[in-house]
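Submitted below is the structure of interest, expressed as C-alpha cells.
Just one protein chain is left out here, and the rest sit where they should.
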Amino acid sequence: MWLWFSKLGSPKWFYELSGRWLPWLIAAMTIFITVGVIWGLLYLPPDYQQGYTSRILIVHVAVAGTSLAFFPLMAVAGVITMVWRMKLADMVAKMAAPIGAWFSFLTLATGSIWGSISWGTWWEWTDARLVTMLFQLFLLLGVISLRSALEDQDKAAKACALLSIVGLINVVVIKYSVEWWNVLHQVASPVSLSADSPNGPQFWIAIAIMIVAMYLFLSVSLILATRNEILQRERRSQWVQDLVRQS
Amino acid sequence: MLEAIQFSSFSEFIHMGGYGFKIWSVYGLFAIFIAANLLLPMRKRKQILREQKRRLTINDEISRNI
Amino acid sequence: MSSAISESLRDEPNSQAMLSAQNLFCERDERVLFSELNFALDKGQVLQVQGSNGSGKTTLMRILCGLNDSYEGSIYWHGEKIERQTESFFASLLYIGHRAGVSKVLTPIENLRWSCSLKQQIDDEQILSALAEVGLRGFEESPCYTLSAGQQQRVSLARLLASPAQLWVLDEPFTTLDRTGVALLEKMLQTQAASGGAVLVTTHHKLDIPALNILSLG
Partner (left out) sequence: MTIEQSTIKQTTMAAAFIATLKRDLLISFKKKNDVVNPFMFFVIVVSLFPIGISPDSDRLSEIAAGVIWISVLLASMLSMDNLYRSDYEDGSLEQLLLSPHPLFFMVLAKNLSHWLVSGLPVVLISPLLAYMLNLPQAAYFTLICSLLIGTPIMSLVGSIAVALTVGLGSRGLILAVITLPMSVPVLIFGTLSVQASLNNTSPAGYLALMLAMLAVAVSLAPLASATALRISVN
C-alpha cells in the first residue's frame, strides 16, 4: 500500500503542488534578492574596520549558510529513499548534489575574494570554515561521481543515499577536527569571518535578507531541477504523456 | 530614501573605496550563479518536453498505421 | 502474464508450503519483468523456472533468496514473511548463482571449509566425501584456477552435498557441466526432493525428475 502510494502517487502530487507554488516562490525570491542586493550595494554603510568588504560578506555568509543545508537535506532524503523507497526523495537528492556543489564553489570563491582584501591572501588554511567547505565540496563531488558511475538507477539511488548519510557524519567530524586543528596551529589568526568584528544592525539585516533570499533560491532551483527529473523518469506514465501533448 | 545611499557619486559607487573590482566580481559571480541555476533547468525543461513530444508523435503515428 | 501453480494462494499464504510467493512484481530499467506472480513450493518438490533470455529468471531467483530487494509483493517461508526471519531462512537455504562462489586461489577443500562453515559445523571428512561424490577425488588440494569451469561448478555442487539444506536455489547449474555432471546433478535433485527438501532451479535443460513442477516466465 505504502509502496504503491509512494511509487505512483508522489511524483505527480509533487509536480502539481510545486507547479502551483513556483510562481509565488519565484516572486518572493526575486523580491528578496533584489532588496538584499540593492541594500547591500547602495545602503550598507562601510564598516569602520573592514570598509566596503562587508558588501562581499553579506553574499558570502548567505551562500555559505545555505550550502550547509545540502548534506542534511541529502541525508534526510537518503533515509527516506532507503527506508520507504520513495522515488521522489531520490530525485530531490540527485538534483541537490550539483546545486550544492555550485553553492560550495561560490562560497569558496567569494570567501577567497574577501580573504584577498582582509587577509591579503587568496587562500588561508587557518580559516576552518573555508577548509571545511573545501572538503564538503570534495564529498559532494564524490556523491555526484558515484551517481554517474552507477548505471542502474535503483542501485544508484540507494548507494548515493548511503553515501550522503555517511557524508553528513563526515562533514560534521571534519568541521570539528579542522576547527581543533586551527586552534592548535597558533598561527597569527587573521580576522575571522564571524561576528567578532563590530558591525552595525544594518549589516545583520542585510545578511538576514540575503539568507532568506538564498534559501528561496535553493528551493526554486531545486524544484525546477526536480520537476525536470520527474518528467524524465515518469515519461511512461499517462499524466506526463498528457502533459507533454498539451505543451 | 535617497539620502541613505552611501555614495555621493556614481564613480565612487563603482570604485567602492579601491576594492571595486573585487566587490563587483563577487556580485558578478553571484549573478552568474543565480542565472545559471535558474536558466539551465528551464532550458532543459523545454528540451525534455520537445524530445518527449517528438517521441510521442512517432509512437502515435506507428499505432495509427497499425 | 505468468502461470501460477496454486491459484488458491492469492488470498492467504499457504502455511503448509515451504516457500511461497504472492503477487510478486518486479520492474527493471522501467521494464516490467513479472507481475502478479504467485507460486508455492512444497517439501519434496522441484520447481523449474523457465523463460526466454531476459525474462527475469535470474532476478526472480535472487529475489527469492533475499539477494535482491527491489520487488513488491510478499515471499513466505513456512508461512511467514522472509524479512521477519532472515536468519533461519538463510540457514536453511543454499544458493548457487551464475558465479560459482569459488575462490580461484584456494583449493576446493579450502573453499568448502569456508562456505559451508558460514552455515553449519562441518569437518574435513564430510567435505572430502562430498568432493569425491562430485568426482573431484584427487583434485582436493589443487588450487581452483587449475580446474576447468565445469570442475569449479562441481566444487560448488559439493557444497550442496556437504551441508544439507531444506531449500536449494540453483541458477543455471547445468551450463558448464558435462554429461556425467548433468546426470549427477539430476540425481542430486531427486535425492533432495525424496529426502524432504525442495529445489528451485532455472535451466533450459529438460529435467527428468518425477516431482517436477514448471513455472514459466515472460
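As written, the chain order gives the labels A, B and C, with residue 1 at the start of each chain.
One rule holds in what follows: a residue touches a chain if its C-beta (ideal position, glycine included) is under 8 Å from a C-beta of that chain, and two chains touch if they have at least 3 such contacts.
Every value quoted in this text rests on a predicted model; they were computed, and no experiment measured them.
Asks: Just list which of the chains on display the missing one touches.
Replies: Within the full complex, the chain left out of view touches A, C.
Asks: Looking beyond the chains shown, say which of A:Leu42, A:Ile117, A:Leu141 or A:Ile205 touches the absent one.
Replies: Checking the options A:Leu42, A:Ile117, A:Leu141 or A:Ile205, the one contacting the hidden chain is A:Leu141.
Asks: Of the residues C:Asp29, C:Glu87 or C:Glu125, I need the one that contacts the missing chain.
Replies: Among C:Asp29, C:Glu87 or C:Glu125, only C:Glu87 touches the chain that is not shown.
Asks: Among C:Ser115, C:Gln151 or C:Thr203, choose the residue that contacts the chain missing from this document, as touch is defined above.
Replies: C:Ser115
Asks: Since one chain has been left out of the picture, which residues of chain A touch it in the full complex?
Replies: Answer for chain A: residues 82, 135, 138-139, 141-142, 145-146, 149-150, 154-155, 158-159, 162-163, 165-166, 169-170, 173-174, 177-178, 180-181, 184 touch the chain left out.
Asks: Touching the absent chain: which residues on chain C qualify?
Replies: Its contact residues with the unshown chain are 65-70, 86-88, 90-93, 95, 97-106, 110, 113-115, 117-121, 143, 163-166, 192, 195-197.
Keep in mind that, in the parts below, only the chains that are shown with their structure count from here on.
Asks: Return the distance between the CA-based centres of chain A and chain C, expressed in whole Å.
Replies: Distance between chain centres, rounded to whole Å: 48 Å.
Asks: How many angstrom between the C-alpha centroids of chain B and chain A?
Replies: Taking the average C-alpha coordinate of chain A and of chain B, the gap between them is 17 Å.
Asks: Residues of chain A touching 2+ other chains?
Replies: Touching at least two other chains: none.
Asks: Which residues, counting only chain B, touch chain A once they are in their complex?
Replies: 4-7, 13, 16-17, 19, 22-23, 25-27, 29-30, 33-34, 36-38, 41-42, 44-45, 48-49, 52-53, 56
Asks: In their shared complex, at which residues does chain A touch chain B?
Replies: 33, 37, 41-46, 51-53, 55-56, 59-60, 63, 99, 102, 106, 109-110, 113-114, 116-117, 217, 220-221, 224-225, 227-228, 231-232, 235, 240-241, 244-245, 247
Asks: Which residues of chain C touch chain A once you look at their complex with the stated criterion?
Replies: Of all residues in chain C, those touching chain A are 29-30, 70, 72.
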